[in-house]
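The structure's right below; bear with me while I get my questions together.
The complex is shown incomplete by one protein chain, all other protein chains being positioned as in the whole.
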Amino acid sequence: MIEKVRVAVVGVGNNTSALVQGISFYRDTGSLVGIHRPEISGLGVGDIDVVAAFAISDAKVGKDLHEAIFLPPNNFPRLAAELPPSGVTVQRGLVDSTEIERVAHALKGAEVLLYSAPSGRPQTAQAYAEAALTAGVAFVNTTSDAVAREPSWLRRFEEAGLPLIGDDLASQFGTSVLHHTLLRLLEERGLTLVSSYQVNLGGTEDFRNLVENSNTKKQSKLNALGSDKVQLAPLGYLPQLGSEKIAHLNIEAKGWGETAVSLDVRLKVHDPSGAAGVNIDLIRIAATALRAGRGGYPAEAATLLKSPPGTAV
Amino acid sequence: MIEKVRVAVVGVGNNTSALVQGISFYRDTGSLVGIHRPEISGLGVGDIDVVAAFAISDAKVGKDLHEAIFLPPNNFPRLAAELPPSGVTVQRGLVDSTEIERVAHALKGAEVLLYSAPSGRPQTAQAYAEAALTAGVAFVNTTSDAVAREPSWLRRFEEAGLPLIGDDLASQFGTSVLHHTLLRLLEERGLTLVSSYQVNLGGTEDFRNLVENSNTKKQSKLNALGSDKVQLAPLGYLPQLGSEKIAHLNIEAKGWGETAVSLDVRLKVHDPSGAAGVNIDLIRIAATALRAGRGGYPAEAATLLKSPPGTAV
Amino acid sequence: MIEKVRVAVVGVGNNTSALVQGISFYRDTGSLVGIHRPEISGLGVGDIDVVAAFAISDAKVGKDLHEAIFLPPNNFPRLAAELPPSGVTVQRGLVDSTEIERVAHALKGAEVLLYSAPSGRPQTAQAYAEAALTAGVAFVNTTSDAVAREPSWLRRFEEAGLPLIGDDLASQFGTSVLHHTLLRLLEERGLTLVSSYQVNLGGTEDFRNLVENSNTKKQSKLNALGSDKVQLAPLGYLPQLGSEKIAHLNIEAKGWGETAVSLDVRLKVHDPSGAAGVNIDLIRIAATALRAGRGGYPAEAATLLKSPPGTAV
Partner (left out) sequence: MIEKVRVAVVGVGNNTSALVQGISFYRDTGSLVGIHRPEISGLGVGDIDVVAAFAISDAKVGKDLHEAIFLPPNNFPRLAAELPPSGVTVQRGLVDSTEIERVAHALKGAEVLLYSAPSGRPQTAQAYAEAALTAGVAFVNTTSDAVAREPSWLRRFEEAGLPLIGDDLASQFGTSVLHHTLLRLLEERGLTLVSSYQVNLGGTEDFRNLVENSNTKKQSKLNALGSDKVQLAPLGYLPQLGSEKIAHLNIEAKGWGETAVSLDVRLKVHDPSGAAGVNIDLIRIAATALRAGRGGYPAEAATLLKSPPGTAV
């Protein structure tokens, strides 16, 4: 039987709730519904143990992980999974670089550090990357803050023989991939794009954060869509949506004889599920690379991120 | 300068209107907007001359082609193209196999016969195929009636060294390819399909015909989507739509933790444009194969049809 | 304390399931969510007892009502209500007029007969009306079959001093009222209607019935919308929808300077809830009229039906 991956997580928000609950749900039920890759190098989606967790909210620090994931502002729904106490107590996350040593110490025994805090705090992201390097742990950056796409960081992980994955998680199924796919389809069929827009509405704390720091995020999205005819309308924070995200997409194009083609799409999806569905893969890819002694960027992760190495910082 | 392709068309409906107007529009304007393949074996979209046309409507027979394409029930809009008299007088189409000789005679000088009549009259389709064989002309069947997917017909064209293309034109951009693409995207990302539907509304004579003969068409569509979780609601004929088609698609799926993902799409497109945008390629593929002496099914056409050879009849 | 209304129901389909479950749900919870009129003449929504039920399905006849409402093809969801055995055994419904006596006998003790069978069987509807007259019971026809709008029937109920309500229940919130309201709004604001369509998709047995007998229903709907610019596309039966109905509405209009105004609407609603939410009012109106000795058509019911007396038969 395969050895379970030992993961430490930074951030005990909705994405961690979806990840932790989902692992238990799939272990309990044996269901394969909604799973992208049932196995990666022999690791199933249940073959993961969270061994440490860091948060900065006073309410969450000191609580058992299985209790903390349900505390506000988290609002991801409760899945049909048994969640007895996990035995993992949420530790205080670092707020500046003086605490790197403490975190590195707490990472002993972990194989992968999943950095799943809100985007928009690059120094914090890099401090955890430093802690991972110190502790000899693979690092996965799911935020849009630049770590893996910074050549200097990638070089240090390569030299240390440690995997580094990032930046900016591409959701298992979200607005970006949908919009991308539709635009590509039009192009493949020879239609000419006239204009397109995308409106994103969400109700999570992460979303509120994005709204407030929307420039970083937008830049990353535009990287992904890559046309000046595609516009992102401002993000809207609507708490009533809970952990659901709603996106409205419109595409106007021209076909044969320059006649009009219109496409309007409404997508409704739980954002934290989209994150967890990819994090489960990134963790397994990172662990596999670590166990095989492969440092640096694992090629298998490339399509799972919006701003991988090589993207403009 | 390349020799223009000499095409005969059966059916002077909206699709022929879009094709004929579009060829002039692109010749006049030099625009490349909405064109899938600017060139096929050196043939541009303007390098086509319609040299004969067949219709069964008394109103259209005997008229100049450039006049006949605007007669009711045609309702494709008038594009911004100059359309002086074409010099091609619409001839009476055949209604039974006794007239194959007459049609074959009228095809002399043509290279390609584009069969673009309404679907649902397999014997008529096959009579024109027979006339094409007799006249030594390539045959393109855009209807859902079985010709090219009938092994016996394919063999006869192969033996005669004549290209045969069909059946059931896949629109340049229509509901089928869109639905297909979205379902495939879900699958690629590891989501699990729960249910899906597709509603198609149109206002053309072709559409009215489909509604009345909907079984043939539906079967062909289901071939294309290939899942028992996908349902086609009855087609709706709404004359107010003119030559526009509106499709409503819904997809319900499950992602990580079996949480719900919903996708609702509305597509608005001119059906005849979608047909003309592919017919322009099929004609050029057929002419190229004929000029190269290649009989039978040209492989380049395979992805442009819904029921190519090998599909169940 | 007010005396509860004693109701007999014809039809043990989804609408009856929604009605019966809803009465228990509101009695248990005291909730007022989703209730149109908390009280009618002192009668709350819980002040109703079903005392007899008729069905023609072999599977349902002989079963307790609280069991029968969950048998296929019923697919209305199970509400959060306690449903111990009701003590009411489903009786065999009549199939021709020779059984009127038997049904009339079984109605003894009831005050109101709610006719909630599928539309499209006018003779059956009228046979139950006859039984109600014989038994001295008020009659409520929720189907589109003509009873209350037949002057001869109305006269007979008036003469008997019995209330008669019908025809064709207007759902508490359905496509018709929504479409109507939007068209009226446009008119009030001075916009000019260009065209409009409505597509209805459903997954209930009632819906399948409507699809198969769509002419009767369509006529009734067109009565309701009253413009030749408004078109109903064919109804679509999609079993995957269960008891949900989805409607797609489109309205195209012109405003100042003849510029375009477009409105696209998607409505998702449980059809049986829409029926039950009005049936609960019709029952109380009928009982109130009966108890007050008022025969014929109770004016309070007029706005709750699509084809009240005075509509073309």
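For clarity, chains are labelled A, B and C in written order, and residue numbers in each chain start from 1.
As a working rule, contacts are C-beta pairs under 8 Å (C-beta built on N, C-alpha and C of every residue); 3 or more make two chains touch, one makes a residue touch a chain.
Predicted model only: the values in this text are computed from it and were never measured.
The chain not shown here is in contact, across the full complex, with A, C. The hidden chain makes contact, of the residues C:G30, C:P84, C:G190 or C:G293, with C:G190. The omitted chain makes contact with just one of the residues A:I246, A:A289 or A:L305: A:I246. Contact with the undisplayed chain is limited, among A:V140, A:L164, A:L210 or A:L235, to A:L235. Summary of contacts with the chain left out: across C:Q172, C:S196, C:N209 or C:T288, the touching residue is C:Q172. For the options C:L169, C:A276, C:A289 or C:L305, the residue in contact with the chain missing from this view is C:A276. Interface residues of subunit A facing the missing partner chain: 195, 197, 199, 201, 211, 229, 231, 233-238, 240, 246, 248, 250, 264, 266.
Residues of subunit C that touch the chain left out of the display are 18, 21-22, 25, 31-37, 77, 79, 172-173, 177-178, 181-182, 185-186, 189-192, 253-270, 273-274, 276-277, 280.
Operating definition for what follows: only the chains that are shown with their structure count from here on.
Interchain contacts link the chains end to end along an open line, per the touch definition above. At the interface between subunit B and subunit C, two copies of one sequence, more than half of the residue numbers in use are shared by both copies.
Contact analysis places A-B first among chain pairs (by count of C-beta pairs in contact).
As a whole-number value, the distance joining the C-alpha centres of subunit A and subunit C reads 49 Å.
Averaged Cα coordinates give subunit B a centre that lies 46 Å from the centre of subunit C.
Annotation for subunit C: residues touching 2 or more other chains are 264.
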